[in-house]
Structures are given as structure tokens and as C-alpha cells.
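All protein chains of the complex are present and in place, except for one that has been dropped.
Letters A and B mark the chains as written, and numbering starts fresh at 1 in each.
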Amino acid sequence: MDLSNVMQPGDRASDPDWEMGLRLLAVQRRRRLAFAVRLAAVWLALVAALAFVLLQLNVDPLYAVDHSAFVLQGVLTTIGVSMASISVATVLALLGALGKLSRSSIAQGIAGFYVSLIRGTPLLIQIYLIYLGLPQIGQQFANRGMPGIGGMLTLNAIQSGILALSVNYGAYMTEIFRAGIQSIGHGQREAAKSIGMGEWHILRRVILPQAVRVIIPDIGNQFIAMQKDSSLVSIMGIWEITYRANRLARKDIKFMEMFLLAAAIYWFMTIVSSWAEGWLERRLSHAYER
Amino acid sequence: MPTNDSKPIVQVENLHKWFDLLHVLRGVSFTVDPQEVLVLIGRSGSGKSTLLRCLNMLEEPSAGSITIGPVSVRVEPGKHVDRRQATAIRLQTGMVFQEFNLFPHMTALQNVIEGLVTVKKLPREEAAAIGEKYLDKVGLLPKRDVHPVRLSGGQKQRVAIARSLAMEPKVLLFDEPTSALDPELIGEVLDVMRRLALEGTTMMVVTHEMSFASDVADRVLYLDHGVIVEQGPPTQILKSPQDERTAVFLRSFLESRGD
Partner (left out) sequence: MKNPSRVLLVVLVLATLILPGCQPKEKEAADLLEKVTNRGTLIIATDPAYPPASQLVEGVTRPKDTKCAADQRVAAEFVGFDIDTAVEVARRLGVEACFVTPDWTLITGGNWSDRWDISIGSMTITAERMDKLYFTFPYYVGIEAFYVHKDSPVQSIEELSGKKIGACSGCTYEYYLDKTLAVPGLDIDFLVDNPQFVGYDTDVPALQDLALGDGVRLDAVMTGMNIGDESIVSGLPLRRLEPTITYSFNGGAVDKAFGVNPVPLVKKVGEIILAMHQDGTLKRYSMDRFGYDCVTDAAIFDLDALEQW
């Protein structure tokens, strides 16, 4: 077929209505810009309203500013604990999801029990059990002539915190991973089987790379939640944001100031996290865009 | 063209498949000779897709025996097929799906060589060379580094064919390879299949493309309610079917197509 006289879309030279296209595009751009401006205005108004309300509180904003350096030193601790925990939680969640999807009754049983037990109990209690309880179990091992295991079960505050957050979030993320893995069409698994791939290869080369893309936004969400939940580890004396804000507040009885400061820091961190998550998401979906 | 003295490459005996109490395959037996092109026709629900999928162990047969090349699997009712046996028989067959099922996160070439690298453990360069050969065979070498999302349906299916060919199976199974395609894209896929047939590839094809069946098939097999009703050369089955059921199917099929 001769295509030379068929009009191609977006062909400036041969399209007599080219001007119309340009006008429509301009209108579209203007609308988009106007929307962005209105959106920014709403945000600004809300921020201003929030600031106004906060200023009605009996607070001394300058106090918070003056003491922010000390609290900000906790940011690295909070991020470090959260990053380590989300990583370990990811391992646990993957294992949990594989267990739940497994045909083995043992694996399914263990995974189901893990998720049910951990989701059914408060994080704070899990932290106490790991920090206080594990060493006592370790003591029993030590008493039976296994001091190595005893020492291994006596975790310091940071390790206990990371373990508790990991175990806790691993349980929630198990369901995310399960759903993510199941969201990959059955045809993918069949195609992989048809070229003779084994279960492990199918999972690692075909299912997970695709599931990760589905899961990343949810992991990002969990990471944001975790940054805030990580404040619970302060009970073990870890000097993260909440601990520093709280203990500093006691010195001069400036609770509201320091809590607002901590809240602002957390908020900023989560904004950065969701931005990073969006960036990662876009990178991963590269192969899926035309 | 099949030679009469050669040993069949596929041998299926008394194959049964139950889905709960639905008896989809009811004792199917047939053979396929080397280089033969076998086309399976039948109405939907007749069991032709299930038959293909049982040959590849994507569905576990309920009973019967399957021999493909040197691999033989015998299924006793109520027993599971050993996983290693299932993989062995899969390596004897290649499957082309209606929905292509390309791996969307891999380029065309990566799709084609995935099995060579992970299953056959070939070094990457060697696998890539084989992959390029088969991409070339389906006319898509220029698209080697393109992800599936940037390919048309016909191109996707041709990559899928190359992926199956790359594993160098004894027999290629096609499960309605053109049913998900826009009409103008069907031709390029059928062309590739026609060329494979001419080169002597053993194929089993489930399709509704009667012109393909009459042009390319060595034998047409009509399946109804899980049994083979009749089989023979396309001229015989398509033009003058012996069995009333085949005749009714072909008549209604041609009417609905408006041919």
C-alpha cells in the first residue's frame, strides 16, 4: 500500500488545520498551569491556617528554633533504624508471602501463625518482649551450657528496636508481598514453566521483578509509617528525634514547642521519603512505558 | 512431509482430564510424526486447549500416558506427576500462548534467551547469538532491545514464537496464537508459522483459522466433548467430513464467519 498521501498525525507540512492543533495545545497547557497554581494556593492557605492556629497556642517558636540542632541530631538515628528495619522487614515479608503462597502445610502454617500473632499484638509490647524477654530466654540457654546462644539473645537497644520493628512490619508487609506476587498474571508463570524454568527461577527472574514494581508504593507507605513508629524505640533510651525532643522539653518545660518541632521534622522526612519513593517508582516503570 | 516409516514423535494414549466432576478429556489417543503439522479444531469447551496444555504439563493430566521424544510420562489416577518429569517433558515442547505472555520487564532478546540462560545454563554471549538467530527468523532482529510494551500484538506473538524456538523443542504447541490479535496483524503471525512448517518444524496448532488449516496442516483433528471424533487430511475433514458433528461445526463456523 502506498502511504505517501496518507496524512500522518502531527505532520505540520501537510496538515491545513495545524494552527487549530497549536491553539488546542496552548489551551490545554494554560489549564494545567492554572490548576497547578490553584493547587499551590490551597496548600499555602492551609499552611498559613495551620501556622495561625499553632501561634494561638501558648508557644515560643524561637525556643524550638534555638534547640532544633540537638533534636536534628536524632534524624540520622531515626532514618538509620527505619532503613535497617524496612530492609529486614522486606526479607521477612518475602519469606512470609512465599510461605503463605506455598503448597507446603508447614510453610503455610508458620507464615499464617507469624502474621496472625504479630498483627494481633501491639508493637510496644513486642519491643518490651524482645528487649526484656529474649535475654531471659538466653539466660536459660546459658544455664544449660550454651552461653553463645545466651549472649546472642541479649540484644542492645538499637538491635532490639530494629528487630521489633522488622518483625512487626514484616507481618504487615507479608500481605503486601502476597498481593503483589498474586497480582502478576498467571500467564507469566505459565510462560516461564513452558520454557522449563523451575520455581525458584520463575520467582526470582519473572515474578519478583514485576511484583516489586507493584509493591514499591506500599513499601514506601510502610517506610513512612515506620519512621514515625520508630519513636517507640526511644523507651530503650535510643536518642532519636522523639527522645531528644521529649527529654529536652522537660528541661525547660517546653513540651508544646519541642513536640511541634519533632512533628515538623517527621513531616519533612516523610515528604522526602514519598518523593524518593515516587522517583524509584518512575524508574522501575521505565520498561512499561511506550 | 511425514514419512511413513519414521517413529512418531508424540504419542498420547488414553489421556483423561477431570476438573472436579467435569470430564474434559475422555480417553484421547493420537500420535504425531516428525515434521508433521497437526491442527486441532473444535468448538470452545471441546477440550482442545486443555489437550495442548496437558502435553506441556501446564495442566496435570488425570490419567493416561504421554511420550514426547525420549521422555515418557505415565499418570495413574490420583497420583501427582513428578516435578522433574514434568520439567523434562516441558523441555521437549514449546508453547505459544493466545495472550503471548512475554515477560514485560525484559527486552525482546532477553525474553528469547531467558530459558537458554536460566534453564540450559548457556553463557550469555552464546545465548545471545542463538537468540538473535531466532529473532531474525521471525523477522524482528531490529527490535532486539525493545521492551514488549513498544511492540505490536503481531510482533509480540512473533517474539513469543522465537522464545519457544530458542529452546529447540521437539514439537511446538500453538494455543490459538492469533485469537487475541487485531485482524490486520494475524497475517504476519500466520506467515511465520507457515515458514516454520515448510522448514519441517513439528507443530500442533489449536486455531480457528480454517484457511491456515487447509493450506498448512498435514492432518486435521476434530475434537468434540473430549473425544477425537475424526481426523484426516484437511481436504477430507474440512471439505467432506464423515461425521455429522464435524459437519455441523464447520457449517455453523463458516456461517458465523460470513465466509
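Rule of thumb we're sticking to: contacts are C-beta pairs under 8 Å (C-beta built on N, C-alpha and C of every residue); 3 or more make two chains touch, one makes a residue touch a chain.
On a predicted model such as this, the values are computed, not experimentally measured, just so you know.
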Displayed chains contacted by the hidden chain, counting the whole assembly = A
Inquiry  = Going by the contact rule already stated, which one of A:91, A:117 or A:271 would touch the omitted chain in the full complex?
reply    = A:91
Request  = Give the residue, chosen from A:79, A:155, A:171 or A:226, that touches the chain omitted from the document.
outcome  = A:155
Message = Give me the subunit A residues in contact with the hidden chain, please.
response = 67, 69-70, 84, 87-88, 90-91, 94, 131-132, 135-136, 138-139, 142, 148, 151-152, 154-159, 162-163, 204-205, 208-209, 212-213, 234-237, 239, 243-244, 246-248, 250-253, 255, 283-284, 286
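Here is the rule we go by: only the chains that are shown with their structure count from here on.
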Query = With chain centres defined as C-alpha means, what is the inter-centre distance between subunit A and subunit B in Å?
reply = 44
Task = Note which residues of subunit A are touching subunit B in the complex, please.
result = 185, 187-188, 190-198, 201, 205-206, 209-210, 213, 287-290
Inquiry  = Going by the contact rule set out above, which residues of subunit B touch subunit A in the complex?
reply    = 56-58, 87, 90-91, 93-95, 97, 99, 101-106, 114-115, 118-119, 147, 149-150, 160, 163-164, 167
